[in-house]
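Quick notes on the structure that follows.
All protein chains but one are shown at their positions in the complex.
Letters are used for the chains, namely A, B and C, taken in the order the chains are written, and counting of residues starts over at 1 for each.
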Amino acid sequence: MSSKIYDFSSLTGSIDAALNSWMSPGLAVLTELVIIGLVFLIFYALLGLFLVYLERKVCAVIQNRVGPNRVGKWGLLQTIADLIKLLMKELIPIRKADHLLFVLAPFIVIIASFMAMGAVPFAKGLHVLDFNIGVFYVMAVSSLGVVGILIAGWSSNSKYPLIGAMRSGAQIVSYELSVGLSLMAIVVFSGTMSLSGIIESQADGWWIFKGHIPAFIAFIVFLIASTAEINRGPFDLAEAESELTAGFHTEYSGIKFAFFFLAEYINMFIVAALGATVFLGGWMPFHIGNWEGFNQVMDYIPSIVWFFTKTFFIIYVIMWFKWTFPRLRIDQLLTLEWKFLLPISMFNILLIAFLVLMHWHF
Amino acid sequence: MSEEIIKDVIVRENEDYIINMGPQHPSTHGVLRFEVCLKGETVKYLIPHIGYIHRGIEKMCEADTYQQIIHLTDRMDYLSAHINNEAVCMVVEEAMQVEVPERVKYIRTILDELNRLASHQLWWCAFGMDLGALTAFFYGLRDREHILDIFEESFGSRLLHSFNTPGGLMHDVHPNFQKRTKEFITYFRKKLPEYDQLLTGNIIFQERVKGVGYMSREKAIAYGVTGPSARGSNLACDIRKIAPYGAYDKVQFNEILMTEGDTFARYQVRMGEMWESMKIIEQLIDNIPEGDFTAKMKPIIKLPAGEYFKRVETARGELAVYVVSDGNKTPYRMKFRSPNFSNLFVMNELAAGGKIADLVAISGSLDLVIPDIDR
Amino acid sequence: MSLSVFMFYLLSGIILTFSVLSVTTRRILRAAVYLLFVLVATSGLYFMLKYEFMAAVQLTLYAGGIVVLIIFSILLTHHISHRFKRPETMNLLMGIGVAVVGSGVVLATLLTHPFIASNSPELPVDMSVIGNQLLSTGKNGYVLPFELISILLLAAMIAAIIIAKKDKNKNSEI
Partner (left out) sequence: MNSISKYFSDLFKGISSLWAGMRVTGKYFVSPGQIVTQQYPENRATLKMEPRFKGEIIMPHDENNQHACTGCGICEINCPNGSIEIITDRVPNADGKLERVIDKHIFHLSMCTFCGLCVKTCPSDALAFGQEFEHAVFDRHKLTKVLNQPGSSLKKEAKK
């Protein structure tokens, strides 16, 4: 591992030391929690706004349109204007709805994505949570979001949301398997579940290159299954706007709707970040074998840039196929999972286990 | 409302789960309401409710002169406005025994086909959108813009161009008309294969539409389904072939027929018709004869007392116009047999037993234009 | 009071509150959601113990899996206006009695048990250790129960498929 890459842990460590010198350890931890929370909140909001803008621009270019171009330069402030509009909108109370759950649902969705966000390694040493079961943790907390969607659909006391929630439940529960198995492929390769460990194992090459064809297949399966898990097109059955008007959030308005909207985009980021970390080496620079000169040049690019480049590449791919494909039907969706993705990824795991046993991977 | 009534509508075991698709719903393309009864995701039956935009066009016709009727027909099937106009004009011309100049026939036919192309393009976009392919929507609209520009240059309006008058046309087409139409055809011949790559060949699309909403030939006849929707069930019902009008007897074109009868067959018929329309336009565009743009007509048209009937092929099927005249300058009774009205009511037969998503695909494949149903 | 003690009380408070709420609410979906909070807070306790694997399992299996299934089945069977009837007084009293006796027994055991505070450094639970343990055939190996459970699950899955699979001939008639 090259030492040229800037290690953020020295920065965070110095902050920690400074805080500890000023106040008692307990207070220091509390302050750090507040700082991290604030930083994450701001990052979360900005990222959501930017992703919405990005999606609009990408689809506009694909569709021979201009996209948002009125508010601010190139329409950069358009999403902020939309956010202000959503904040000012009336929160329509639904008669005969279960109000407690109705209000709770967007928060559950948001909290689940927030928890998953915590485990994302943004750059070298820039980690909030680094468990030795990082991959498993992200899978676990992201599975909580579906609860929010389910109770959102149910507590609206409306028919389209209920159908949307049903679809979403069936979809997420089944696609979680494939996401897990495709991530498991790399866990088998790298021999660790910790996200930092997986990144370390890619110092001499990303798993998508090192892992032969099985890793590539796992990557494709991961892309498809995770797109399905975050309810994005072509798997956006839960909110299929031509069938169910808006699916599970039909009855939501104003900022509560914005929460669902934001969570969807942040989930896309999390999934892309996870894919980039596990398959494309996370913040690890691009290295080619023994080309020392080339590798050193690559090391000069900051690790945070590498991370975001890879993440946004995956986000672009996800957007690309959202704006190309028609939506699947619910039975086809389940067929795709149980007849294609699951057998393929299971076979893939076996193949990878064999490769690892024979020490054929690099 | 009492608790009891609400409870009746709501799901319980072995009870119907009824949802209202429409009058405000993205998939009905207008103010049409389907009362859909579901069992899980499966449609048990559906009842179309119409009348949300009934304007009484047939009754209004009784108070209008024959020239004035034209602009009302624009507003029935607004996507084939020109073809609707032509139907009324032809019935008047037949009653008055006026022979329209050849030039008018040629131009009318070309405009019919351009209108059909524009309509099918819009159908393609909307169908893609129904299935969730939003990019298709914009590609279709992008190409339709070219046709609308041609229309605007010649008629001054893009959608509702009351361009026909009994006896001919309002005025002559724009001098650029031939050139721009030919440019458009060369342009669209390049773009249409893209439609196929984007949607037709797509495995998700094919899975969504193949075998969905099967309509047998007998059912099509029984419900009076016409147009591309019926031709997808191997029912040869093209008025352009059966009773050629305009310049259709002078051109070579195929009536696209499919035997499968499912949504994909109806889709393919329309895609094929786009190619055929371009073929027809290419055959005619260079041979428009010189001459007058209208036949000599009296300023006040009084149809001789009697009944008159004429039918044309709009982009959605057979539009028949039936006029009863008592010799006055307004019709005694005017009846339009609009294609969408008949096409709509086969919906229950096609969608029952399918999924909600199929219902959307089927209603998209029938290409319903709601103002034409309600009139 | 150190922060971790505070966290412990906070999580315990959440667990206790929502446990009570979950059995006293008369709306079934709310009960399921309160149960979700209980399970998430429990996993929080595991995280505090640095037992991350168990915490993640708790989240995936209980919070993400079982609660979702419960909610899913509630969605299918219950309407939103459905409320449970208030239990009869006799049943209520008996339930409370059983709960008090049960918690009394647990409390008594806990309070009388001599806990020995350990000063040894906390053991990070390594995933590979758990993996090796599960598949080891030696002493303390779990391979036999692991395999047995796999066979049980396989049997359950096959049975589920057979039950769910409709008769082909019957299906074509519909």
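Just so we're on the same page, contacts are C-beta pairs under 8 Å (C-beta built on N, C-alpha and C of every residue); 3 or more make two chains touch, one makes a residue touch a chain.
All figures in this text were calculated on a predicted structure; none of them were measured in a lab.
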| item | value |
| --- | --- |
| Shown chains touched by the chain that is not drawn here | A, B |
| Residue of B:20, B:42, B:157 or B:283 touching the missing chain in the full complex | B:157 |
| Residue of B:64, B:102, B:260 or B:292 touching the missing chain in the full complex | B:64 |
| Residue among B:72, B:269 or B:321 that touches the chain left out of view | B:72 |
| Where the missing chain touches subunit A, by residue | 58, 61-66, 69, 320-321, 323-325, 340 |
| Absent chain, residues of subunit B that touch it | 64-65, 67-68, 70-72, 74-75, 135, 142, 145, 152-157, 160, 162, 165, 170-171, 174, 194, 197-199, 201-204, 206, 299 |
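In this section, only the chains that are shown with their structure count from here on.
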| item | value |
| --- | --- |
| Chain at maximum distance from subunit C, centres defined as averaged CA atoms | B |
| Closest chain to global C-alpha mean, per-chain Cα centroids | A |
| Distance between the centres, which are taken as Cα means, of subunit B and subunit A, whole angstrom | 45 |
| Between subunit A and subunit C, centroid-to-centroid distance (C-alpha), Å | 27 |
| Touching two or more other chains - residues of subunit A | 96, 166 |
| Residue numbers of subunit C (touch at least two other chains) | 81 |
| In the complex with subunit A, residue positions of subunit B that touch it | 6, 17, 19, 25-27, 38, 41, 128-139, 142, 198-199, 202, 204-205, 207-208, 355-360 |
| Touching residues on subunit A, where the partner in the complex is subunit B | 59, 62-65, 96, 159-160, 163, 166-167, 233-234, 236-237, 240-245, 323-332 |
| Residues of subunit A defined as touching subunit C within the complex | 26, 29-30, 96-98, 100-101, 104, 131-133, 136-137, 139-141, 143-144, 146-147, 150-151, 153-155, 157, 162, 165-166, 169-170, 172-173, 176, 191-193 |
